[in-house]
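First comes the structure, then the notes that go with it.
Heads up, one of the protein chains got dropped from this complex, but the rest are sitting where they should.
Note that the chains take the letters A, B and C in the order they are written out, and that residue 1 is the start of every chain.
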Amino acid sequence: MSSSNNGTGNRNGSRNGHRPLRRGRRYSAWSLLQHGLSGADWPVTFRSHPKRDSYDVVIVGGGVHGLATAYYLAANHGIRNVAVLEKSYIGSGGSGRNTAILRSNYLTPEGVRFYDRSVKLYEHLAAELNFNVMFSQRGHLTLAHNDASLRTMRWRTEVNKLQGVDSEVIGPDEVKKLVPYLDTSSTTRYPVLGALYHPPGGIIRHDAVVWGYARGADAHGVHIHQKTEVVGIDVEGGRVTGVRTDDGHRIATPVVVNCTAGWSTLISDMAGVSMPVQTFPLQAAVTEPVKPFLDTVIVSGTLHVYVSQTDRGELVFGASVDPFASYSTRGSLEFAEGVAGHVLELMPALSKMRLLRQWAGLCDMTPDYSPIMGPTPVGGFYVDVGWGTYGFKAGPVSGEAMADCIANERPPEIISAFGLDRFEAGRLVGEKGAAAVGH
Amino acid sequence: MSDADRSADGPTVTIARSPIAAPEPLVPHRGWEVSGRRSAAALTITDLTPLAKVAVRAPMDGAVQRALGAPFGRAARDGAPALDGTLVVGSGPGEWLVLAPVGTAGEVREQLAGIVTEAGEFGTVVDLTHGRALLRLRGEASADLLAKVCAVDLSDAVTPDGAAFRSSVANLVTDVVRDDAGGVRSYLLHCERSSGQYLAAALLDAGAEFGIDVDGFRDPGI
Amino acid sequence: MMLLPCPWCGPRNASEFRYVGETGPRPDPTTATPEQWRRHLYFHANPRGWVRESWYHRAGCRRYFAAERHTATNEVRSSGGHS
Partner (left out) sequence: MTQGSTATATGAAMRLGPQPGEVIDRNRTIEFRWNGRAYQAHPGDTIISALAAAGERVFSRSYKYHRPRGLLTADFLDPGCQLQVGDEPNVRAAHRLVEAGMDVRSQNTWPSLKFDVKAVNGLAGRFLATGFYYKTFIKPERLWPAYERVLRKFVHAGEVSPDTEHGYYDKRYAHPDVLVTGGGPAGMAAAVAAARAGARVLLVEEEHHLGGHLRWGDDTARAVRAELAEQVRSEPGIEVLTDSVVVGRYDDNWIGVMQRNLPHVVERLVKVRAKSLVVAPGLVERPYVFTGNDLPGVMLSTAARRLINLYAVKPGERAVVLSANPEGDAAVADLQRAGVEIAAVADARRGQRVVRARGRGGVQSVELADGSRIDCDLLVTAVGWTAPTSLLNMAGARPVYRPEVARFVPDPAHTPDGVLAVGGIAGDGTLDQLREHADAVGREAARRAAQLAHRLHGALPTRPRDAAPQPAPVTDPVPIPELPLAEHPELFFSTHGFVDFSEDVSSKDLVTAVKEGYDSVELVKRYTTATMGPAQGKLETVNTVAIVAAATGRSIAETGTTTWRPMYAPVTLGALAGRSFEPIRHSPMQPWHERHGATPLVAGQWIRPEHYGDPAAEVRTVRSGVGIIDVTPIGKLDLRGPDVAKLLNLLYVNKWSKLDIGRVRYGVMCADDGVVLDDGVTGRLGDDHYLMSTTSSGAATVWEWVENWLQTEHPDWQVHVTPVTTAYASINVAGPRSRELLGRLTEGVDLRPEAFGYMNVRTGTVAGVQDCVLWRIGFTGELSYEIHLPASYGLHVWERLIETGADLGVVPFGVEAQRILRLEKGHFIVGQDTDGLTQGYTAGLGSLIKLDKADFVGKPELAWQAERGGYPQLVGLLPVDGDVVPPEASQIITGGGHIAGRITSSRMSPTLGRAICLGQVDSGLAEAGTRVTVRLPDGRDVEAVITAHHAQVDPEGERQRV
């Protein structure tokens, strides 16, 4: 892309410390005090604009991936004539309904490297975006209840350590110290034999990430169009030329980026690109709040459950995807029953806590539990999909890499394993082993 | 009895055991060790694992089915003249389970093989006496108990006397036969042998509020 | 929980079944190219709408059968023998 700058930006992601937020728009304790005293209104976080007839890049999907891609296109590469089209409100997809667990202790070297970059970006994201995303690096525990999972955890640990990622396998006593509510006795149906402990992992305020990127992108001049659904993509001579929206607009553009996760095959189908993606609902639930007692994220693959406690005191639960493909986000009672049963297997003292709300989001599952990123056989049509149950943590690195890919018209090294062509070529990525419930 | 079955102290006999722990007193019954406990409770559970259990496979709605007298979904007593004293259960499409008195598996298998041969269809007969566990719940509350562990509608409209279905019972795949005995509501439950103890324990737990009790084996049991 | 009409057992809770998914005919193994074969293995239509798919009645009759389901409403339109 012509206006590109090469390079991947500085430690914080954006290049040259470019600060587009004008005075008075920046957030700080000081500005909070000033606004508190004066009672003046805060500036608008992200604006709405009339649609232009053409953009240099049109991003479909206003989740973390779409917004981060827009942000880094503008911040790192100076590509600012960008539109993000979102059929509902920003963050209404997986980005607004995920359990917000971040980690980088994957199984394959390519996976570990990739997610580690993302965690690093997340660590400085609040400062980068001047928006507190409340990344709480409270540690992440994956419990092992049998030999096979203990072996997989050792495998992950060893791969992680070789990549410089902080992971270790710890025994039941150490687990108990980290989570006193866990039943670590050996007589339970699913005894805790050990755990993979990953101190940099944790949870984040997911909506804040979405809003922070939206605010950052907006400040750089990106247009965010909410309540705008893409209903068609024009392809001429093997290249995209524009998109059509449900309000009757045609927007001309040489570049379309599909960042629609659970809906991604519907968008790719519009461009005539088929993908090995199936959409499955993934459910989550929260309890009523109680005083904080759980300081780490707990995951049990065998029991298909993960739990964390937010700063508001609720427990947030998740599990594996629903047992059949669907676009329904209604959720099921079986999920609530299963998750409660499994949580009580782990922490029997919580039987009097109450489930408050359950919901579901859509996950774009690929055969090898790894994403599909980069160009497609249709010129100018890029995909950043296949995020399945684990894509929130990848938001920053994906945005950064996709921006790079679009600006430089070739996939950067860090996503080279994730191309769409790998399936027909039989070069699957080996994450399947560890990712089944891998938040 | 072979030489190998004799020890210095005299003959040892082969003992067949159910996977379900039996309450005292334990009594021998035709080569099986069964519970001799007697209960007069209004809701009882009985381990019928020693009964002969023979599976038949043949085309659905064919000559074998006509001979057996029970279509899929239904159970029939004395379905065929050769099968006096048995309960033939239409346990699946083209699948039957024949329950018969203790120790008769060999005969029953022969008779069934005869029926299959006569029918001239592709059919097979497998003795599963040792491969499955079998329980009987008996009492008016048996449906209430079962409704705690089984999602199938147990009303007369859906599963009247003689109904047979396979479903999940306490999360275990189980054949259920509604087999009212003497006008009292009763169910036979048939599952993989290795989970028999699990199923019995789950039913006792679910039945506690109805005062369930164990009743030992009584001949012929079927 | 969705009810699935098993062609043999009648309507049962979806939890009794194993989802097999969209299935297409297996390409001829003697002539298929790697690309064709892997499309068969990995690619699905994944529509938001009606889809024909296979199920296995694991806790019931243990039959594979085909059903048509709307992937947004989970309404099941028809079911028939095996897929």
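Just so it is clear, a contact is a pair of C-beta atoms (placed from the backbone, for glycine too) under 8 Å apart; a residue touches a chain by one contact, two chains touch by 3 or more.
If you're wondering where the values come from, they're calculated on a predicted model, not measured in any experiment.
J.: Using the touch definition from the header, name the shown chains in contact with the chain that isn't displayed.
T.: Its contacts among the visible chains are A, B, C.
J.: Going by the contact rule already stated, which one of A:331, A:371, A:391 or A:411 would touch the omitted chain in the full complex?
T.: Of the candidates A:331, A:371, A:391 or A:411, A:331 is in touch with the missing chain.
J.: Looking at the whole complex, which of B:28, B:114 or B:131 touches the chain that is not displayed?
T.: B:131
J.: From the list B:150, B:189 or B:222, pick the residue that touches the absent chain.
T.: Selected residue, touching the omitted chain: B:150.
J.: Touching residues of subunit C against the unshown chain: what are they?
T.: On the side of subunit C, residues 1-3, 5, 8-11, 13, 18, 20, 23, 26, 29-30, 32, 34, 37, 40-41, 54, 56, 58, 62-64, 73-74, 82-83 touch the unshown chain.
J.: Over the whole complex, note the residues of subunit A touching the chain we left out.
T.: 27-29, 31-33, 35-37, 39, 41-48, 88-92, 96, 109, 123-124, 126-127, 130-137, 145-146, 148, 151-155, 157-159, 161-162, 169, 180-181, 189-191, 205, 207-208, 211-212, 226-227, 287-293, 311-313, 328, 330-333, 336-337, 339-341, 343-345, 348-359, 368, 426, 428, 430, 432-433
J.: Contacts of subunit B with the missing chain: which residues?
T.: Given the touch definition above, subunit B has residues 1-2, 4-5, 7, 12-19, 32, 49, 55, 57, 71-74, 90, 122, 124, 126, 128-132, 144, 147-151, 153-155, 157-160, 162-165, 170-172, 192-195, 197-199, 202, 205-206, 208-209 touching the missing chain.
Note that in this section only the chains that are shown with their structure count from here on.
J.: Would you mind pulling out the distance in Å between where the CA atoms of subunit B average out and where those of subunit C do?
T.: Distance between chain centres: 33 Å.
J.: Where in subunit A do residues touch two or more other chains at once?
T.: Residue numbers touching two or more other chains: none in subunit A.
J.: Quick check on subunit B: which residues sit in contact with 2+ other chains?
T.: none
J.: Give every residue of subunit C touching subunit B within the complex, in rising order.
T.: Touching subunit B: residues 8-9, 12-13, 15-16, 58-63 of subunit C.
J.: What does subunit B use to touch subunit C in their complex?
T.: Residues 72-73, 92-93, 151-152, 165-168, 173.
J.: Mind listing the subunit A positions that touch subunit C in their complex?
T.: Answer in residue numbers: 263, 265-266, 274-279, 323-328, 332-334, 367, 423-426.
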